[in-house]
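Every protein chain except one is present and positioned as in the full complex.
Chains: A and B, in written order; residue numbering restarts at 1 for each.
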Amino acid sequence: MKKQARPHSFLFGVFGVTLSCVFVLFTSLVMAKTPPADAVPVGNSVCLDCHDDVGIDFAKTMHGTLLNKVSDNSCESCHGPGSAHVENEDPDMIINPARQNQFDGKSTCLSCHNTDNFSNWAMADHNAADMNCSSCHTIHSDDVAWTSGKINNLCTECHLDVKASAFMPSHHPLKEGNMSCLDCHDPHGGGATFAHESSIRELCFSCHPEKEGPFIFEHAPVNEDCMLCHSPHGTVADNLLTQTEPALCLNCHSMHFHAAIEGWDGAFTTPQAPERAGTTTADGWKEGMLTKCSQCHTEIHGTDLPSQTISTSGNALTR
Amino acid sequence: MKRIFTILLQSLLLVALTFMVAAGQEEKIEETYSVWIGSSYTDFTDYTKKIGEFRNGDDEFLPEFSIDYLSRGINHIFSLNGKYRDENNIIADMSSKIGDGFSADFKYRSMFKQAGQDMLANLETREAGGGKMLTHEILDPGADYYVHRKEIESSFNLRLSKKNNIRLIAAHRTVLQTGIEQHIASSHCFSCHLTSSTATIDKITHQIMAGLQADLGKNTVGYQFGYRIFESEAPVNVADFDDAIHPVFGTKGAEFGSRMIYEDVTLPVGEYPNTEKLSHKLTFKGDAGKSSYGSSISYSKATNKNNDLSSTALSGSAFYATSLADLTRLIARFSVARLDVESTFVDLPLYRDGRPGTPKDFDFTRYSSLNRLDLRGSVEVISRLNKRLTASFSTGIRLVDREYYPADDADATTTFFGQAKVRYRKGMRYSTSVKYRFESSSNPFTSARGLFEARGRSILNSVDGTAFVYYWQREDLRYQDITTVPTQAHILDVTSSWRPNNKVNLNVGFKAKYDKNDNLDSLDISHFSMQPSLALNVNIDPKWTVSAGGSYAFKKSRGPVTIALFDG
Partner (left out) sequence: MYTDTVSAPGDPLEIETVHYGSAYTMADYETISQNLYLTTSYIYSPKLKFHGMVGYNRSTAEMDRVFFPDVSTQTEGDLAHSDFTFENMHDYSNLDYELMNFSLGFEYMISKDVVWTAEGEYADLKDNEGYVYDIESGSMLMIRSGIRFAF
């Protein structure tokens, strides 16, 4: 008898929301670090009295180049007026963008970098994970990740499982430098440029459009989710398949009934075409039918051309 | 159409170059460039296609060079990076920014992928004491299969007006794929015969995205248009299909032939359809105090030009993020998509027309399994409990209601999830997060008529006018709703980062997932995976850095293996 799914997780979630509301009431208020209202700018030279090592490197960066030319308060354009910090030598009296988080409202960086790339940051997973701009970007020294290799190294510093997947026998060419994580992912919370809709299928079709169809003869899991069969970061089986054939296919399909035929043991020719000759074993039909289904079912993502037999309604995806 | 895209691409480049030249008049604060000139030698031994999957080396010295250029001024930045490894491996990136009113990016990538040749050695056998045969033929032994993929991508962002910050956004990408690939065609009767041949790859994809964006107070509205075409310009591959006759005696052509759509003919195989896709998207985003919100509506239509079928997607999404208190946030997300594919009538010859008994009509209307309504909603609450501890709880639902689904009672899949996450952070030196997620699905995706039937589930009657029972009659007896897709899943994700000092950094991760399908008491269908990982970076001294790490990925799945008890 089929069991009805019980929404355990829904009740769990409601409980969780209630619990967090309780926490809200009792949470101590720890305000984000900001300068006092009466703080005033002090100028770069004062900042460099203590932070000269930072200043030297910063002057060579994009931000430093731009800001130092137009202002003597380039440090305070991000860190806020520093008089209170200087007077009290208190790190809590200056803005530290590296410590800003999702509870501090809009970050310092987003006050200038407010283009469409970053407008989804409020709902981004990285933001919800308490990361900020400094988690990946260095501001005081030049280390902008322009190239694929550097970006991939940056992402895989935290995403260790993805780094390991790139070394599996079948993988997208990330470690070879031919692709970068940004080809599929947007770390700032947005979507891929050329994915017309927000779905896994659409993302895959933006580079593999020949699989989209729509086809006359379909394969239902292709319409469902590419990840039913594929794992895009890396797999042991070929073609980024989660399992080798036939094991993958047997999850949903019975074996071909010809797999149970007793095989001929020895040499043979086909009487109607003697040039088609071969040798085989008693297990020959098993080897034929249970090694790689896509040797015959080549158009596994769908096709417009019917397969040969009428009784399969042309839907065997062999042509 | 190709010409239009080429012109568009050239125009984008021209615009970028013009601005770069203009920017060149500005005083440069910094300008650096470097050129690397060298050579490489690559030597392969034994089987090269797996170890050299993405490399194309010849046993000789090949020239290589790379270039890096950077120019910065008060109001501009321009960079160019390029690497030439060989004619099949080239990377070039160009980026330009003028003030905050214009930016352009250009990317070129050329890469190479080899593939092995399946010699079909397992496809050779004959039925003991009977007539069925399985044979194969390699028409091009020793073929060197490869794909050469070249990609050009350009994008630019131009502010048209400071008032309301009206911006024009455009992007273009062209992907060219050339090479040769293996194609296998199968022919029934007089033997199951598979032929392997070489098919030419010549695919081209053009994509453009263009849009306008404007700020209205604290809100941003935008419109985006997208267009993509895919064409295969390779000659169509063909294969021969045998005459449907008895494999041993060469007779019974009428009987076997009456079961085939085609026989004794040469037909196209493995065609890539030319497709076209266009889309429209409206977006609206904004901030109100500590709240952020956004929504979008999009419509896209994809057409297969070979069969003139179209699929449409109408979708909408919304998100709302706000502060419930100083240290508590709420994020709500919602999306809905309606997908439709045109149905089509498949007209087939009558099965066993002209043979004893009543011929059967296998014509059918193909209703697409893609037709559906896909609804998602989730709510997440994140709270900073104290200086070191952050907790989040989220819950959500996904409903997929399929319109045409052959499996009874499986047309709507409902998935609930609940997730809890706790993060502990001690300053900048130590953090650990633990995440647990639970998912519960009813009626997960099922391969209707895919898996086995029980003995005697129903009575098979022979076809009218004959004494025969055919295999296709048994397909209707298969279970409609057995699936190995899970009905419940448990996911655990633990990550930890420790930086005791400026010299040492240790990252540890552990992921585990267990899911099962508990709809059928008699079948134990389950999947388990786990992956511990570790990465250690040590700056031993200012001169010496060492990184080490490892990962162990384990996956186990348990599912049914079935075969029909049939001797046809």
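By our rule, contacts are C-beta pairs under 8 Å (C-beta built on N, C-alpha and C of every residue); 3 or more make two chains touch, one makes a residue touch a chain.
In this text, all values refer to a predicted model and were calculated from it rather than measured experimentally.
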item: Sole residue of B:218, B:429, B:503 or B:556 that reaches the chain not shown, by the stated touch rule; value: B:556
item: Residues belonging to chain A that touch the chain removed from view; value: 164-165, 167-169, 234-238, 243-247, 250, 254, 259-262, 282-283, 286-287, 290-292, 295
item: Interface residues of chain B (partner: the chain not displayed); value: 32-52, 55, 57, 64-65, 116-122, 127-131, 246, 248-249, 251-252, 255, 356, 452-457, 459-460, 467-469, 474, 477, 523-525, 542-568
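In this text, only the chains that are shown with their structure count from here on.
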item: Averaged-CA centre spacing for the pair chain B and chain A, given as whole angstrom; value: 12
